[in-house]
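Take a look at the structure below.
The complex appears here minus one protein chain, its other protein chains still in place.
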């Protein structure tokens, strides 16, 4: 009833969406490998990680929020704001990175905290509150400056150019390491701490969670804080990647993050989904871009059309599976 | 109409604020047979947003949301300009563009009502893909057209009144007629308030939902034509960017709940006017344009907070304790507040 038999093994229904995303990723990779020369290499996958480390971190924060049944539209703007603050403080007054980065993380978390507090304390829909947050953060960017600020800080540039060699001639960037650490910590928090379980309980039924005596308010405030922190960290990683701060960075990244979470099988109604799914979702999005760049002749807007189509296929699949498992 | 009070007060405050900086703010004059004045400008530039918001109101009332209207705005303008640049008549171009919008809206409605996908996701598909589609139509370029007839839609006048304002009045009248004179409004509210009960009462929710999404897309399409006609060009990348967010804000400020059910068209118009007046105010009181978004964020937050009952309870602390928390399972005792 709640399981679906795949071959001989039986997979609990809750893991099914993640499995489908995993299969899709493998299928896309194989298809790419057959079609394009030089595609089927480990480095292609690692490059997806390298190019999307910031998105991965942002999507982790988004997963927390969506699991509680909320949504955070401010992430893209907070990413941009973080790059802007980092760049302006390092290039203007010449602050050292070890001061700037913690400050940026604190500001991001603080914004998340405030939004979470408003959502919880005043019963305003998260969609609206984080929308205001989105305007606010983007507005702050333009107040700092309307032009792109290049980052020349030696620590930053050194960090950005570091390659961590793995076996063979495979390599990753330090950002990937940070992103993977964030994912691992997040998995631990979601599955082995009371806070993590409260996140799922709140998303399952907020009223029940309240009556069961769970700190629903604190949980909600915390997930937005986590999301704010992740966005700020994503911003730091993006400024390593771009080596600039710009108010127009990460426009629409909230959509990519939401798309990744959805493709990863997490329900927007909350209470159901896994971080591993989000990771796979980000990888699938990244792989689409890789395929389009390998194709060469396709214009950039095909990326959007493909992501749209993929979202459609995925949602349709989820619909079919959930309809079947309910019977 | 108690719930329209706060949006009206905010709008009035914003307008009065303008008078301090621009004493002639309220004056309207006729020049060359055209109406001129700040108030007219607010209405004229706010027209596309009002249109999109009207469509959005009905979608939200069914318990849905439409994120794709911004992309539809871009697609509509792009297709119309492409047609005109290829020497199609303005009428054909407009008809084709609006026809496509109807199809796109029906597609959204089909995903929501036919397949049963959550509205926010169903329309996210078109929001993402539609932006690509608009760029595909314009081939990533900005298409410029030179057609006086097309220019009328967004920049023309009729009987001294800007044409855009007339279109808004027309659409508002039509939607008010459909929803309040005919029974569409009640059925929409019924579906949005309790979908299963509506089905058992014999309401054909599927048709209503598809129609509402199609209407929202049509409104967005007209708004797209207005925007592109006003500047005589189509920009697949930026036209209508984030207008869905402004529209949702306008609806919420106007007192319609995102949860669906009761809706107010006049509230939405007020909400959209607040957003547009805000933009105008920022220019007229000499705030640097970079901070436009900041101001918008602050005003939006303020309006939403004022409308939140729990905020009012906490800040204005009417009588003793705040109302029992939402933890309380529905109280059976009737409380007439």
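In this document, chain identifiers A and B correspond to the written order of the chains, with residue numbering beginning at 1 in each.
As a convention for this text, contacts are C-beta pairs under 8 Å (C-beta built on N, C-alpha and C of every residue); 3 or more make two chains touch, one makes a residue touch a chain.
Methods note: contacts and distances are computed from a predicted model.
In the listed set "succinate dehydrogenase", "diguanylate cyclase", "Sugar ABC transporter ATP-binding protein" or "propane 2-monooxygenase", the entry agreeing with the UniProt name of the missing subunit chain is "Sugar ABC transporter ATP-binding protein". Considering the whole complex, the residue from A:30, A:99, A:164 or A:211 that touches the absent chain is A:211.
The chain not shown here is touched by just one of B:174, B:197 or B:315, and that residue is B:197. Within the complete assembly, B:184 is the residue of B:184, B:214, B:265 or B:278 that touches the hidden chain.
Although one chain is not displayed, its contacts with subunit B can still be listed: residues 178, 181-184, 186-187, 189-190, 192-194, 196-204, 208, 261-262, 321, 324-325, 327-329, 331-337. The missing chain lies against subunit A, touching residues 1-2, 14, 188, 191-194, 197-198, 200-201, 203-205, 207-209, 211-214, 271-272.
Quick note on the criterion: only the chains that are shown with their structure count from here on.
Separating the centre of subunit A from that of subunit B, both taken as means of CA atoms, is a distance of 29 Å. Every residue of subunit A that touches subunit B in the complex is listed here, in rising order: 71, 73, 118, 121-125, 127-129, 131-136, 138-140, 142-143, 146, 207, 210-211, 255, 258-259, 262, 268-269, 299-305, 307-309, 311-312, 315-316, 319.
The part of subunit B that touches subunit A in the complex is made up of residues 65, 111, 115-118, 120-122, 124-133, 135-136, 139-140, 236, 245, 248-249, 252, 258, 290-298, 300-301, 304-305, 308-311, 314, 325-327, 329.
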